[in-house]
Structure formats: structure tokens, C-alpha cells
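Note that one protein chain of the assembly has been removed; the remaining protein chains are unaltered in position.
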Amino acid sequence: MISLVALGEPLIQLNAVTPGPLRYVAYFEKHVAGSEANFCIAATMAGARCSLIARVGDDEFGRNIVEYLRGRGVDVSHVKVDPGAPTGIYFVQRHFPVPGRSRLIYYRKGSAGSRVGPDDVDSSLISSADAVHSTGITLALSDSANRAVHKAFGEAKRRTFDTNIRPALWPDLAAARRAILDVLNYGVDVLVTDPDDTQILLGVRDPEEAYRKYRELGVQTLVYKLGAEGAYVFWNGGSYFRDALKVAVEDPTGAGDAVAGYFVALYLSGVDPRRALDLAVAASALVVGVRGDNEALPSPREAEELLKAL
Amino acid sequence: MISLVALGEPLIQLNAVTPGPLRYVAYFEKHVAGSEANFCIAATMAGARCSLIARVGDDEFGRNIVEYLRGRGVDVSHVKVDPGAPTGIYFVQRHFPVPGRSRLIYYRKGSAGSRVGPDDVDSSLISSADAVHSTGITLALSDSANRAVHKAFGEAKRRTFDTNIRPALWPDLAAARRAILDVLNYGVDVLVTDPDDTQILLGVRDPEEAYRKYRELGVQTLVYKLGAEGAYVFWNGGSYFRDALKVAVEDPTGAGDAVAGYFVALYLSGVDPRRALDLAVAASALVVGVRGDNEALPSPREAEELLKAL
Amino acid sequence: MISLVALGEPLIQLNAVTPGPLRYVAYFEKHVAGSEANFCIAATMAGARCSLIARVGDDEFGRNIVEYLRGRGVDVSHVKVDPGAPTGIYFVQRHFPVPGRSRLIYYRKGSAGSRVGPDDVDSSLISSADAVHSTGITLALSDSANRAVHKAFGEAKRRTFDTNIRPALWPDLAAARRAILDVLNYGVDVLVTDPDDTQILLGVRDPEEAYRKYRELGVQTLVYKLGAEGAYVFWNGGSYFRDALKVAVEDPTGAGDAVAGYFVALYLSGVDPRRALDLAVAASALVVGVRGDNEALPSPREAEELLKAL
Amino acid sequence: MISLVALGEPLIQLNAVTPGPLRYVAYFEKHVAGSEANFCIAATMAGARCSLIARVGDDEFGRNIVEYLRGRGVDVSHVKVDPGAPTGIYFVQRHFPVPGRSRLIYYRKGSAGSRVGPDDVDSSLISSADAVHSTGITLALSDSANRAVHKAFGEAKRRTFDTNIRPALWPDLAAARRAILDVLNYGVDVLVTDPDDTQILLGVRDPEEAYRKYRELGVQTLVYKLGAEGAYVFWNGGSYFRDALKVAVEDPTGAGDAVAGYFVALYLSGVDPRRALDLAVAASALVVGVRGDNEALPSPREAEELLKAL
Amino acid sequence: MISLVALGEPLIQLNAVTPGPLRYVAYFEKHVAGSEANFCIAATMAGARCSLIARVGDDEFGRNIVEYLRGRGVDVSHVKVDPGAPTGIYFVQRHFPVPGRSRLIYYRKGSAGSRVGPDDVDSSLISSADAVHSTGITLALSDSANRAVHKAFGEAKRRTFDTNIRPALWPDLAAARRAILDVLNYGVDVLVTDPDDTQILLGVRDPEEAYRKYRELGVQTLVYKLGAEGAYVFWNGGSYFRDALKVAVEDPTGAGDAVAGYFVALYLSGVDPRRALDLAVAASALVVGVRGDNEALPSPREAEELLKAL
Partner (left out) sequence: MISLVALGEPLIQLNAVTPGPLRYVAYFEKHVAGSEANFCIAATMAGARCSLIARVGDDEFGRNIVEYLRGRGVDVSHVKVDPGAPTGIYFVQRHFPVPGRSRLIYYRKGSAGSRVGPDDVDSSLISSADAVHSTGITLALSDSANRAVHKAFGEAKRRTFDTNIRPALWPDLAAARRAILDVLNYGVDVLVTDPDDTQILLGVRDPEEAYRKYRELGVQTLVYKLGAEGAYVFWNGGSYFRDALKVAVEDPTGAGDAVAGYFVALYLSGVDPRRALDLAVAASALVVGVRGDNEALPSPREAEELLKAL
């Protein structure tokens, strides 16, 4: 069984029970989420072992996160309880103002999760893992979080990364670009990204061109997500495009993490990249059909059943 | 900022939480609605000031309506509390027997709202407003409501009207026809209608032909709604067709009011009729995605965001 | 098995899911209720057969009522569908402005149920029944409803009556007094009432004094409800007081109907009046613990279990 | 009015309120279901009288079933209460792992319903009915249930059957095949089935070929369901294909029973098979739009309204 | 009609739908709250006009607050939208770990509301109002908020104050003590407080003693709340104790604000302090029976009805 480490901030998600502008939403449904936590759960469902390096507050939401992730089989022994700050949360506004899309409203500034730092990165954990994963979100959290990623990537056997540029978390896009390119310098085995982020990072959108440029930056394998159209995978020796499955969307949040976690876990375990992408895309198709980012992640057998059925 | 006055009955809507025949629906969700109240909210969201002339009962539902509309920015200083009758209500049965359509069951006979009359129409309010709006529903409420519309239209600078023929509210279609044609005699600047109502009123369905005939009756600008297909606008010097947006429908109730309120507010403020229709159609696309007739009305910026996204 | 007939209006109840003033209640829960319908269900649970004479509208709510009552074992073959008017409904505001009490907001004026009349009273049904039951509510519904009660009481073997004076349904209390005293003239075997109604009817509140006066008016057996304190039963040869059970109140609506239906069914079947009252009070204690007027009516074995447990 | 008898197990359905894997579903919604109970309700809605032969436990769920079916107009005088075993139940997992499909998790082994037997089959009921209906599910319940079907089919005037092969209920598919072919020997007037079941029974999938083979086995009329594509009907003298209606799916469970009950009731009443299939397909289109297998069954007028609208 | 001004932070409240530790609460119900906003609504219900000086974020929650307060009749023309920070929110954990009590978890650090400052205090509004109200919470929000209170109190005709010491918002209790005593220096007409806060401020708990000491600090009238026991009022010339009403508690949050707003509005309007306290205590008894801090605030007539009923 492959072992992964992810570094990032787990969050409590308050998802609007009814669609439309939040001011008229009366009820919110609580979930555990956060890009790297989602990644870990997806990887676990796909058969890997995944440890999360993170901080949560000494509060009910922090305990909620730890219990949920432990229940899902994620290794939480490196999730620290930081009594100095609250656990980060965010709200999800669904289907407004664009049906099929969600808008995220964060209350995570100064959160416990943003205070993660290099001291939380256990070198023996890193060196024993097959790969370390992080995202552009973690780079944006705080200076200490950024340094934690650098420490982890510097010591990792292999690195996987999801660009995940959230403009609201950065002072400007140039800062995002710099921070992410810095991290790509370590050499990334699997990069997960999309045309919007690639436009910011490299000034191009075209898949082939993007792959060529990312390769020059040391990326081995590229998963290039085209949203509702599907996704490409490029690897040393080939490329493959997978149509997205046509499904009704309840909340698209978490779809990208599903692709990342599922693909990385399978691919690094030796599964053919085409098949890994097929299953990852199936996993993400199930995630968008429910509220919550990771509850509908399938087992590989269930993902397979979906691929056969449609 | 343009100022509008609408005359009609605000209602409490009890919307089925689950689809199907009402007898098996266990829970109902309360909303504030009514065609002219929806119009006022849509106009307000689009940037106008809108006063509602109406009556509500001296009861919790009446207070509910006043508080909600005031919260939404509608001028409720001309909404009178009538202790002699209850506030009107209605139930919404969704997706049965036709998926995507709703059926309305009214409890509004003899309601406070139907007792609105000419005395409720403040002439100084009317004369200071840029336009007065009403609908075929108000004409059908009661004799006094009908006379109130005549008084208001008689004194108004400009008039806008939505035909909104609800057969259940009329003794027969001929009565509806007579009452509406009577009102068109005042000269209507913007008429909002559709082929079904036009068939009743003029015996034609074709958009061009309808516009020609309405013009002869003194209509300046015509918004001609074709439901899930889209809508036309005809004006002195041009016409324009806008495709409807393809969205999942939770409850189509209120979509027409969204078009009317949004279009009238923008168009009378000087916005190009094409752009006004585009935004009005976007507004109505958001309204049908939720329960409640007016909570999902967007700001112009949000409507624009939707138009760009799809 | 004893056979009863009840005459009155079944209604759809919309019960506030959350307590407090209705204007801030977002969700309502649908139930089938109405004093005489509740009586029939209570009598059925207590082992009697009960036929309801009534009208409902030709609408989903009318069908809801018929299906529910038939499901509960009530004979609905004399419930007519009247296409000329809607089924009556009402809302329940709970715990406001007095915790533990409910306020009812009716939409039943001109309802199908209020159009019940003498022609709906099947003489062969009446003459074959052991007793006929009605209430002060039915007398207040309409002139035709009042006449229907007179016809039924005139032809009945035995009569039971619940005074149930709802001031909102009467022009004035004198009218209520006259109408009820008129009906008592037929000779009532079991009268169910309380000090408030008795004050209106006879000008007294004291239980003993009330019984003496009601006896003079031809009442055989008196059930005299003292709300949260308990209830008396007076009969030819004795009297008995039963403490109410101390239970948490969710909605007291329907408690009186539970006492009436349960007591009448048992007592007329020959059960000792003390035991009949004990079980009837237990039944009403369960009814107040839930929303809905009749769902928590127990079987006699369950009522017994409650009496033993407390 | 035509009279039908159905033999099978009514069940309590616990339907997931939210989609996705059951382990993350917090709330379940209770419904009354079961293939033959659904058939009876559909037939009743289509204008037939339908008696159900069945057993339920002496528990709240058993009482729930009896009250609900009686409310819906089904004759429940042959539903026995069996105190020796609990009422069967099942859970519905929706949209996982295949969006648009449901997975059923049964708790019905040894249930009261599975203990139905030949003694429960009242010969006078059978001989007075126009037709007797059962399904492959009843054959699989128990040996006594299987014998009950044989007794009923042996004494019936006419027979209708829905193959409904649920692999989880059979030791192996050969057993299902044997049991169903045994029952077809009685001569079936209307057989309802689909390509998957026909593959198991006859080794063919093609509609025409299936009809030819079923005819040889004594089937008069064949309804051949192709799921989301539509359905065929073959009869002596013709065939007809009806496209399915394009509707959003909440839970497809019960769609097949809707087709069977609606078609059989109409067709045996003399309705043209084309029109019977049209209405049956419309009925099933409404059923899949809601949770619960039979609440959204339309009246023929409502089914017609749907056909006209789309 | 008396006119009041309140200065403080309105918040969005996320109230646990089910009791117990938050980590197992799946659903939260949204309300508008905040001590001074609650005060304004209570005062408005009691017949006063109340303006709120505050800031909210340029987000859905900020718009929610403005619309709700405007709907309730609060003057929101001095609520500024501050695009530089989010609207503050908090969660309510109910009945854990002490049944009948609630625990508040704030996400308000650096919120728009905490950025209120002296520039937001419109001197002409202050000077035209009959009294200005604030609380210990506002003093704790930020330095600018503290200065805003000083400016407002310095310019006010009369001052009312609720000590409301929330230890979590202060660096230490000495800071709270200093800040509050500073403000009392302006001379407070009505002070609302309790033994816990008085222990911190003056080192005493006894009501009489507290009143003596507060008088020396310039307080005219003292409302001294003893929680579930009741409340005292002391004024120049008398004192009065009112028992609390015995009611079931859903969430006690907001009870103190109800007392403050209701008492201040009535008392400053000239109502006898005894009667003002009676009604204020009745108002608070209704508030604790529901989730949400201000929805169950009664009209004076409703409060009276409650006092008579119990």
C-alpha cells in the first residue's frame, strides 16, 4: 500500500441546504472539508494510506475534523490542536448567481489551520512517505504554512501538487504565481491544474502547450482539468482525454480534490494513467452530486460500476 | 433613480417542500409573493424605487408581508392594514402532474388584499411616480380593485401592465378580455404578455402579429414571453429575441414577474431594450431554480455574471 | 361494537414546525384535523365504529382528508365531495404569546365543510347509530350546518355534544349561547364542556352547580374539563375527578376532542364512567405531546400502560 | 369496474433524504411500498378495484401499511396480521454509485410478509376477481409464498405477472428461472418484463424475439420495458412502442410497478393497448420524480395532462 | 414616540438545530442577532423608534442583517457597509454541557462590525435622540468601537447601558472593569446588569448594596437581573422585584437584551418602572422559548396576555 502525506488546512464547511443567495438561506449543513483533507480521503478511498499535516483549534469544530478524518481512515496523528486560534470555517452558496456553480465565503483568516508551520512537518514522516502533496491554497494561508510546504517538499521522495489558485486568498495573482513556481522548482511528479490557473502561471491555456511548459519546469505527469468537459492526462510517453460524465450538479466543490486524490493514489501505485484518470473522473462525478466534498467518494469497485453503467 | 408604483395583492406562499400531489406533501415552506410584490422587488433589485399599493390583514401573515417587503427595500408606506379580512395565501404544488410546472391553490377569496380600492390610491404618489404597474390578476380580484387600477392608470404619467390571465380568478375568459382591453385603453408603455393570453385577448399567437395588434391598442413596447424558449421585445424601431437560459427548474412561479419588474425598471431608466431583456431573462432563470418567487432575484452585476458564465 | 355518527367539518391543519409568532415560522407541517374528525378517530381508537357526515372540496386537501380518515378506520362513506368550494384549512401558532398554548388561524369561511346541510344527513345512518355527536363549532359554521345538526339530533337515538365555543366563529356570544341551548333541548346523553363555555351558557363555573343546571336542561352525563388540572365526570348516581397527567406540551390542540371521543365511545359501550374518564384523560395527555390532533391517540391498552407508568 | 387481486409483500421503505452512500445519510423518510402494493395502488388510481393478499407484523409498521393502503382505496380485508414475525422493511440508497439509480437494502428475511401462504388465499375472492397479479419477488419470498401464488394462479380467471427478478432474493438465477417458468405455465394474460429478466428466462433480449417466445409459453400480451428509452406492448394483432418521457429522476424505484398496475387496470378494462401504455408510461414518469413508489401516481386525467404538456 | 440610538455590532447567529456538543450537530439555523440589534428590536416592539449605529460587511450576511432590521422597523440608515472586512458571525451550542444554557462560539475578530468608530457616530442623530444605549460588548470590540461609545455617550441627552461582560472578548476582567467604569462616568440613566458582572465591577453581589454603589457612580435606575429567579428594578424612590416566568427553555440567548430594550423603551416613555419590568420580563420569557434572539419579542398587548395567562 502506497503512503502519502498531505499538508494543508482542514475546514468545517457550512453548506446551504437550499440554493440561492445566502441571505435567504435558513439552514446550513455541516461537513468536514478542505482541499488537502479531501485529497487524503480520496486517496484513502482509492487504496492509499494518507497522513495529514495540519492544525485545528481546541474547539468543537477542531474535534469534529479530527474525529471525522480518523473515522475515514486518514492518519491524523500529525494533526495538532492549537489552542491559540479557532478552527477555520466556510460557507457554500449554491447555484447563485450561476446555476451549477458554488461560491465560497471563508472565515479562516488567522485560523488555527493557517498557523501550521515547518515545526509541524515531521521529517521522519516525510522521508518514509512515497509522496507529499500540497496545493496553492496552503501556500496562500500564511508565511509559516508556505515554509512548511517548502520544508516538506524539500525532504520528500516525490511531490504532487494541485495549483488551486483562489484569488481571494492572495494579495494579487503575481504573488500566487511566484509562490507556486517556487514550489514547482522542487520537481513535481504529478501536477493537477486547469486552464485558468495555467493562464496565470504560464500565460497559456492550450493543453499540449501547457504540458510542454510544465515539463520544462520539471513536472513529470500533468492532469489538466477542463471542468464539465473532462480532463487530460499527459505523461512521459503519452496523453489521454477523458470526457466528464453527464450528471446533475448539487455542489461542484470538492470535484478537483477528488480527481487529484484518486488519480495520485492510483497512479503512484502503478495503475495505468488512463485507467487512473477514468476512475478519478468517475469519483469526481459522484462528488458533485451531493453536498459535502468527500462523502460521495466511491471505492474503486463503485467507480468502476459507474463507468460501466453510463 | 426611477420611481415606480405597483398595485396588487401581496400574498403568503406555502410552497411544497417535496414535489408531487399536495395530499402527500408533509411540509410547506413559507414565502412572501404576489405578482405585483414580486414586480416591485425585481424592480428594486434592478435599481428602481418601487411603492406598493395594497392591503393586508391585521394578522401575522400581513405583518410578515410588510416586514419582508420593507426589508427588501420596497416602499410599504401605502400598504394598508385592513382588520376586516385575512391576508390572502396560496399553496404551490410542484412538478405534478407536469414535471417542471407548478399548480397554485388559492385561499384569497374575500381577502384583505382583494379589498383594495380607489381610496387606497394616493393621487400624489401616482402623479409623482415615473410609471404605474398592474396586472390582470388585480383586475380580477374584486370590483374595487378593478376601479383602483382605473384610478391609478387614469392619473399615471406612464403605465406598464402584465396581462397575467388566471382563468380560476375570472367568471369566464370574456370577462378577462373585456377588463384587460379596458385598461389598455389608457395607453400602456410596456406590456408584458405571452401567446396564451394574447390568444384570449386578440385571437392571435404569432409574435409579430401580436405586436402589430397591440400597437393599434396603444402599446408602445411589448415583451412577449415564450416560456422555456425565450422572449421577444418589440419597440418602436426594432425587435429582439432572447433565448431562455437552460437551467434546472425547482419552481417556475415568479419567473414572469421577474421579467416584468426587471425589464420595466431598466428600460424606463433608459437601458437599451435588448440589454434590458437579456438581464431580465437572466433574472428569471435564477428565480425558477429556487422555491420562492423573489429571493433569487439578482443584482444587475450578478445577472451579468450569469450571462457571461453560460 | 358501538356505532357512532359525528357531524362536523374536517380540516387540513398547518402546524408551525417551530414555536413563536407565525411571521417568523419558515415551515409548516400538514395534518388532518377538525373537532368531529378528531372525535371519530378517538372513538375508533377506543373501539367504536364512527361515521363522519361532512363535506370536503374537490381538491388535494379534500382527498387528503378522506384518505387519512379512511386509513384510520373512520367510515367516510358519508363524506361528500363538494366541487363548489375549497376544503377548509387552519394554521397553528404554538407557544406564543403564551407558552403551552396554541392559537388557531382559520381559512374556512365559505369552505366546502361549512356547506354541509340537512340533505347530507342520511336518516337511515342516523337511526341505525347508537348515538350522534356534534359540537358548538358545527353550529357556528353556517345556517345549513346548524340545520343539519338539528335534523341529526332530532332523529338520533342518543346524542352527545361538546360545547366548544370558538368566539371567532360566532357573531357574538349570545348567538353561541342560543344555538347551543337550542340543541341541548333534544336531550343530550353526554355533554363535554368546561368552565369558560359554561360561564357563557349558564353563567356559572362551579362544577357541581354546572352539573345541576345542565341536568335541568336534560343532560344525563357531564364531562367537565378543567384543562391542566384534570376533569370531572358527573353521572346519575355519582361523580369522579381525575387529575390531569403532568406532561410536556407540544401543542394542546385536540386534547378536548380526545377526551370527548374516548370517553363517549367507552362509556356508551358500558365502561364504568371513572375508568372511561381515566383512559380518556390518558389519551388526551398523549395528544398534547405531539403536533397533530389525533396521531398520538392510544389504543386502550396503550392508555392503560401510561396510567400504570406514571 | 374491473376487480383485481395482487399477492405479495407490502414493505416499509426508508428512503434516504440525501443522495450518496447510506453511511453518510443522516435522515430517512418513511413510505409504504412493495411491488404488489404499488401495483394495487396504481391499478386503483387507474380505476380498478384491487385486493391485496398479504401478511404484516403486529407492529407499528404493519399498522402503517394497512392504514395507508386502506386510505389509498386498496381492499385490505385480506391483509392478515401475523404476530409471529416483524413487518419487512428496506432502505433506499439514491444516486450512488450510479446517478439516477437506486440501491435497495432489505430487512425482510423471515418477515411476516414472507410467511404468506396458500391458506391466506381466499378462493372466493380469487374466483370473483377479473384477474390475479403477482411477481417474481413473491415467488422468491418463501416456499409458502410460492405455493400461495400457485394456488391463486390455479384458481384465477386471468393472470398477470411481472417477472421482477431480484438476484439478491434467489439462491441463484436458475432457481428464479425455474420458479417463474413454472408460473407462466398457468397461462398469463399480461406479462410485464424487460430485457435483463428475459435474458435470464429465455436467453434472448430482442423485443420481437422475446414476444415470440413468450407467446409460445402462453403469454397473451407482453409489456416490454426498456427503462429510460421507453416500452413496447405486443398483443394479438399488433405492437406499439412508446418513448419514455424525459424527466429528472429522484428515485426510479416503483416505476415498473406503476407501468404494470396502470397498464393492467386499463387494458383489462378494455382500453386500447396503445393508449393504456401511453398512460402507464406517463404514470411511471411521475413516480420517478419523487421519493416513495406510489404517492405520485396520477389519475388518468392527470396522466393525460402530462402527455399533452410534453 | 420616544427615539433611541444603539451602538454595537449586529451579527449573524448560526443556532444548532439539535442540542448537544456542536461537533455532532448536522444543521444550523440562521438568525440575525447581536446585543444592541436585539435591544433595538425589543425597543421597537415596545413602541420606541430605534436607530442602530453599526458596520456590516459587503457580503450576503451584511445584507441579511440590514434587510432584517429594516423589516423589523429598526432605523438602519446609520448602518454602514464596510467592504474591508466580513460580517461577524457566531454559533450557538445549546443545552450542553449544562441543560438550559447555551454556549457561544464567535467568528467576529476583525469583523466589519468591530471596525465601527467615532466617525460613524452622527452627532445630529445623537443629539436628537432621547437616549443612547450601548453595552460592555461594544466596548470590548476594538479601540475604535470603544471611542465611538465615548463620543456617543459624551453627546447624548441620556444614556442607558447593559454591562454584558463576555470574558472571551476581553484580555482580562480588569480591562472590562476599567472600560465599563469609564463609561459609567458619563452618568447612566438606566443600567442593566446582574450579580456576576457586578461582582467584577464593584465586588458586591447583593442587590441593595449594588444599587447603593451604582447610585454613587451616577446610575439613576438599575435593572438587576437574577436569571431564572427574576429581576429587580431600583429607582429613585422605590424598588420592585419581579419573579421570572416558569417556561421551558430552548435557548436563553437574547433574554437579557429583551429585558433591556423592553424596559428602557417603556420606562423612558413614562411607564411605571414596575409595569415596565413586568412586561420586560414577560418579553424575555418568550424569547427563551425559541431559537433566535428577537423573533419571539411580543407586542405589549401580547406581553400583557402572557402575564394574565400565567
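Per-chain residue numbering starts at 1, and chain names A, B, C, D and E are given in the order in which the chains are listed.
Just so we're on the same page, a contact is a pair of C-beta atoms (placed from the backbone, for glycine too) under 8 Å apart; a residue touches a chain by one contact, two chains touch by 3 or more.
In this text, all values refer to a predicted model and were calculated from it rather than measured experimentally.
Chemist: Can you say which of D:Lys30, D:Lys157 or D:Arg205 touches the chain missing from this structure?
Modeler: For the chain that is not drawn, the touching residue is D:Lys30.
Chemist: Among C:Ile137, C:Ile165, C:Ala231 or C:Leu286, which one is in touch with the chain left out?
Modeler: For the chain that is not drawn, the touching residue is C:Leu286.
Chemist: Give me the chain E residues in contact with the hidden chain, please.
Modeler: 18-21, 24, 95-99, 101, 248
Chemist: Over the whole complex, note the residues of chain D touching the chain we left out.
Modeler: Counting only chain D, the missing chain is touched by 14, 17, 21-23, 25-30, 59-61, 63-64, 67, 86, 89, 93, 105, 107, 109-110.
Chemist: Can you list, in ascending order, the chain A residues touching the missing chain?
Modeler: Residues in contact with the chain left out: 67-68, 70-73.
Throughout what follows, only the chains that are shown with their structure count from here on.
Chemist: So which one's got more C-beta contacts, B-E or A-D?
Modeler: A-D
Chemist: Identify which chain pair among C-E, A-E or C-D reproduces the interface of B-D, meaning that over half of its contact pairs, matched by residue number, are the same.
Modeler: Match found for B-D within C-E, A-E or C-D: C-E.
Chemist: What parts of chain B, by residue number, touch at least two of the other chains?
Modeler: 21, 67, 248
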